[in-house]
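Just one protein chain is left out here, and the rest sit where they should.
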Amino acid sequence: MTLLSVQDLAVARAGVPVLQGVGFALEPGRALVLRGPNGIGKTTLLRTVAGLQPPLAGHVEAAPDSVTYAAHSDGVKSTLTVAENLTFWAQVFGTDAVATAMARMNLRDLADRRAANLSAGQKRRLGLARLLVSGRAVWVMDEPTASLDVDSVQLFGAVVRDLLAAGGAALIATHIDLGLEAEVLDLTPFKARKVSQGGVRSAFDEAFT
Amino acid sequence: MTLLSVQDLAVARAGVPVLQGVGFALEPGRALVLRGPNGIGKTTLLRTVAGLQPPLAGHVEAAPDSVTYAAHSDGVKSTLTVAENLTFWAQVFGTDAVATAMARMNLRDLADRRAANLSAGQKRRLGLARLLVSGRAVWVMDEPTASLDVDSVQLFGAVVRDLLAAGGAALIATHIDLGLEAEVLDLTPFKARKVSQGGVRSAFDEAFT
Amino acid sequence: MSIWEYANPKKFMQTTGFLLPWVSGLAGLTLAVGLIWGYFFTPDADKFASTVKIIYLHVPAAMMAISAWTMMLVTSLIWLIRRHHVSALAAKAAAPVGLVFTVIGLVTGAIWGQPMWGTWWAWDPRLTAFLILALFYLGYIALWAAVENPDTAADLTSVLAIVGSVFAFLSRYAVLFWNQGLHQGASLSLDKEENVADVYWFPLLVCITGFVLLFVALVLARTRTEIRARRLQALIARERVA
Amino acid sequence: MIALLIRDLRLAIRAGGGFGLGLAFFLLVAVIVPLGVGPEPATLAKIAPGILWVGALLSCLLSLDRIFALDFEDGSLDLLATSPVPMEGAVAVKALAHWLVTGLPLVLAAPVLGVLLNLPVQGYLWLVISLALGTPALSIIGAFGAALTVGLKRGGLLMSLLVLPLYMPTLIFGAEVVKRGAAGMAVGTPLALLAAITAGALALLPFAAAAAIRVNLR
Amino acid sequence: MIALLIRDLRLAIRAGGGFGLGLAFFLLVAVIVPLGVGPEPATLAKIAPGILWVGALLSCLLSLDRIFALDFEDGSLDLLATSPVPMEGAVAVKALAHWLVTGLPLVLAAPVLGVLLNLPVQGYLWLVISLALGTPALSIIGAFGAALTVGLKRGGLLMSLLVLPLYMPTLIFGAEVVKRGAAGMAVGTPLALLAAITAGALALLPFAAAAAIRVNLR
Partner (left out) sequence: MMPDLGKYAEAVIWSYVSTIGLLLGVVVLSVWQGRRVKRSLEEVEARHEESDA
C-alpha cells in the first residue's frame, strides 16, 4: 500500500515551469527529505502535492483526506491563545488530541498565552503541534525546523518517528539535518529544462503550436 | 575603541522582564554569537540593542548611526524588484553599493524579478544584501540564515568575515552553526529572576512598594 | 512632602482607601438631597412647565461630561511628562464615567427636546459638539481596549487625548459657525446671573455638587481597580516566566 | 463548521470590539453627512433613508477585508483549504460570522440613527425590516468580493470598487423600501425584490466565492 | 527622504493603480448617493457640496491603512526607525505621498462629479479650491490616526473611529466654502479657517504621529 505517489510530475510557479519529471512513492513508515538549493522549487512542489495548485504535468495520488500541509507560515492566530488555536484545528479535523499534542510539543506551560506573545521558536512549535491534532497520516512539511533550537528539533524528530512507527509518512523539505533516518531526494536533476531540450510546455505553449 | 558596549542590561517584553544582567563589548573586527533555547529572549535583546525598545535597566552604548538591524522579517516590498528594493535602502542610508551588494549575495540574476516571485531563501538573501548597502559598521542580526541553503550560508559567512576584516562588528542570534570564528555568549544564565531572588523590578513594581 | 507622593500607587491606595467611603457617602447624600429637592419641592416654570425639573439632571451631566474630558487631558499630560502610572490609569478610569455623563446629557436633552422644540434631535451646534464629544470618548475607550501592553496603551491614548482635545475644541467653534441653534445660551454661571431664579438655582447647585462628588468617587474607585488590575497582570506574567 | 464560526466570532471580538466598531462607524456616517450637508430638518428627512442605507453599506464594506485577508496572510487559508471543511461551507460560515458582527448590530441600532437624521416616524419599522433583509446580502456579496481580491496586499480599495457595483441593487431596493415606508406608501414590490436578491445571493455566491479562493491560493 | 517619496509613490501605483482607485471610489460615492437618495435635481443640488466633501473624506479614509500598516507588517518600519531618516520626516513624506496619490486626483476630478450631483455652476471653482486646501489636512490627520493604530492587526475600523471625529472641522469648513460659493455668497471666513486648520495640522501632527509610531514599535 502506498500512501502517496507522485509520477513524472512537473510543477510551475507563476506560470513558469520550475521542476519536471519528479517521481517518488511514500510507503507507510517512510519519510522522504527533499533537498536542493534555494529557489529550486521545493515549496512549489509541496504545494502541488498538498493539492493547493494543479500540476503542470504528471500525477499526484493520495488517499482522499490523508494529507496535511505545514507551510512557511504557521496559520497561527495571534489573538487566540495556544490552546484555542489548537482546539480550533482539532475541531476542524474532528479529533480530540489537543492535550497530547501540547504535551508532545512542550507547549503545556504556554497553553494560556496569546500566540502574539510567543517567541519565533515557540510559535513554530505551535504550528507543528497542529499537525498532531490533524490526525492525518501523511505530513507534508516545508522547512519545519526553521528557528527551532536544538532541543526542539530533537523533539520534532521524535514526533515524526512516532508518526512513522504508527504507519504514517512524511515529506519534508529542509536545508538542515533533522537526525531522521530518511531517504533523501535531491531535486537538482529535476530542474525544468527549456522546451527545446525536452522541457514541458505550458498549456499556452501547447495551444500556440 | 569599542563599537558597541552593553552593561548590566535588563530587557522586557510586553512589560515582563526576560533577561537581566547581560553585558558584553564588541571591538572592531569581532563577532558575537548569541545562543540560547527558544524563548530565552534573544529577539528582545537585539531589538533593545538596536534602539527599538527602551531597556528596563542598564545601558547600551554605540556610536550614533553605527548600528543596523536585520529582523526575522526582511522589510522586502513584494511589488518592487530586487534592484529597486536595494536602491531604496541605499538612498536612505546614502550609499551607492547596490551593484556590489547584489554581486556579493548572488542576486544579480534576480535583479529585475519582483520580490513576490522569490523563493524563501532568495528573499532572505535580499534581506541580507540590505545590510551591505547600509554602510553601517555594526550589524545586529536575528537568525539571519533561516531558510538559506548550505551555499548561501557560506556566502553569508564570507560577507560577515569581510565586514569584520574591514573593522566592523557583528552581533548574531542563531541556532545553527555559521562557520564563523566568533565568541559565543549563551544567554541561559541571564534569564530574569524573581524579584524575591534579586530580579529587576519594572517601573510599576518600583512605584508600588 | 510634595503632591507627587500621591502618584505612588501604594500611597495612593492607602489614602484613597481611607477617603473613598466618605466621598461615596457624601456623593450619595448630596445627590439624593438635590434630586429630591428638585423633583418634589420646586415649582413649575412659565415657559418650561414641569419639564424644568429635567434641568437638575441635564445641566450637571453636561457640565461633568466636559469636565471629565478636561480631567483626562490633564492626567494624560502628567503621564506623558512625569510618567506617573497612577495618572495614566486615572485617565483610563475616568473615560467610561465621562461617556456615561455624556450619554445622560444627550438622553435627557433628547427627552427634553421633544416637548420643548417638538423634535428629539436637532443639529444645534451645542448638541452637535456634544455628540462629537461622545465620539471622542468612544474612540479613546476603544483605543485603550485595543492595545494590549498597558504602557503602550497609556502613551497612545494620551497622545490621542491631547490631539483630540484640540480638534474637539475646533469642532465646537466650527459647528457654531455652521448653524445657529435652538439651544439655550449660557445662562448659568457660578456667580448666578439674573435669569435663573433662586428656587431653581439652589437645588441645581446641590445637584451639581452631587454629580461632582459622584464623579470623584467613581474615578477613585475605578482607578483603584485599574491599579490592582495592573498589578495582577504583572504578577501573573511573572508567574509564567518563573 | 461551528468551530469556524466560533473562532471567527472570537477573533472579531478580541480584535478590539468587533461589534462596537461597525456600529460606531455607522454612527459616524450619520453625523458627518449632516455636518457636510447642513442642518435643515426637511432636507435631512428627505435624504435619511438613502443615507442610512449608504452608511450601513459602507460600514459593511470597511470590515470586509477581515473575512479572508487575515487568514490568507497568516497561512490559515492554505490550511483550511487542505482540511476536511468544504470551502463553500467555510465561505458561508465566514459570511455569517461577518453578518453577526456587523450587519446584526446595525439592524438593531438603526432606529436610533433614524432620530439623528429626522427620519419620519412611519419609516422606522421599514428601516429595520429592510436592513434585516438586506444586510445578509451585503455580507455574502462582500465575501465574494473579498474572495476575489484575497491574494492582493491591502486590496481594500480595489475590493471596494468590485463590491460597490454589486451592492447597488440591494441599496436601491433597500432605500426604496424605507423611502416608501416613510412616505406611507406600499412597500410590497421593493421588499419582495430585496428578499429575492438576498435569497439568490445566499444560494449562489458561496460557490463562486469558494472557486475564487481556490484560484487565488494556487 | 526623496527616496522614500519615490518608493511610496511607486508602491501605490504598482499595488494596482493607486491613483485610479481613490478616484473610482469617489465616483462610486457620487453615484450611489443619488441612487439611495433619489433623483430630484433640486435635492441633489442642495446636498451636492456636502456629499462631495463626504465622498472625498471617505475615499481618503479607505486608503489610510496603506500609509504605515504595510511597512509595519513586513518589517520595513523597524528598519526605517533605525535608519538615518528622522521619523518625523518619514511621516511627513508618507502623508505627502498619500496626498499625491489620493487627494490630488480628487481635486482634479471633483468638477466632473459636481456635474453628476447637479452642483450649481458658481460652485465648481470653490469646490476645487476648498478640496485643494483641505485634502492635505485629511492626509496628515489620517497619517496620525494610522500611526496610532499601526500595531493592531486590521485596525481599519478602529482607525476610522479615531480619525473621523478629527476630520469634522475640516469637513465643516470645506463644505461650507462650497455651499456659500454655490449660493454666490462670500467665502472668505470659512476659507481662511480651512487654511488655518491645514497649516496647523501640517505643522504639528507629524511630531505626534512620529511619537505614536515610536511607541508602537517598542
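Read from first to last, the chains carry the letters A, B, C, D and E; within each, the first residue is number 1.
By definition in this document, a contact is a pair of C-beta atoms (placed from the backbone, for glycine too) under 8 Å apart; a residue touches a chain by one contact, two chains touch by 3 or more.
Quick caveat: nothing in here was measured; it's all calculated off a predicted structure.
Residue-wise, the contact with the chain that is not shown comes from C:A221, picked out of C:V33, C:L77 or C:A221. From the set C:L26, C:V74 or C:I111, the residue in touch with the chain omitted from the display is C:I111, counting the whole complex.
With the whole complex as reference, residues 35, 39-40, 44, 49-51, 53-54, 57-58, 61, 96-97, 100, 103-104, 107-108, 111-112, 114-115, 214, 218, 221-222, 224-225, 228-229, 231-232, 235-236, 239, 242 of subunit C touch the missing chain.
The rule is simple: only the chains that are shown with their structure count from here on.
Here the chain-to-chain distance from subunit A to subunit D, counted in touching steps, is 1.
Just count the C-beta contacts per chain pair and the biggest one is D-E.
When each chain is reduced to the average of its Cα atoms, B sits farthest from subunit D. At the interface between subunit D and subunit E, two copies of one sequence, more than half of the residue numbers in use appear on both sides, so the contact is built from largely the same positions.
With centres defined as mean CA coordinates, subunit C is found 57 Å away from subunit A. Among the residues of subunit B, those in touch with two or more other chains are 14, 72, 78-79. Contacts with at least two other chains are made by residues 132, 135, 138-139, 142, 146, 148, 175, 178, 240 of subunit C. By the touch rule above, subunit E contacts subunit B in their complex via residues 2-4, 6-7, 10-11, 14-15, 71, 73-76, 78-85, 217-218. The part of subunit C that touches subunit B in the complex is made up of residues 7-10, 83-86, 148-151, 230-231, 233-234, 237-238, 240-242.
If you check the complex, the residues on subunit D that touch subunit C are 15-17, 20-21, 24, 27-28, 31, 34-35, 38-39, 41, 44, 115-116, 118.
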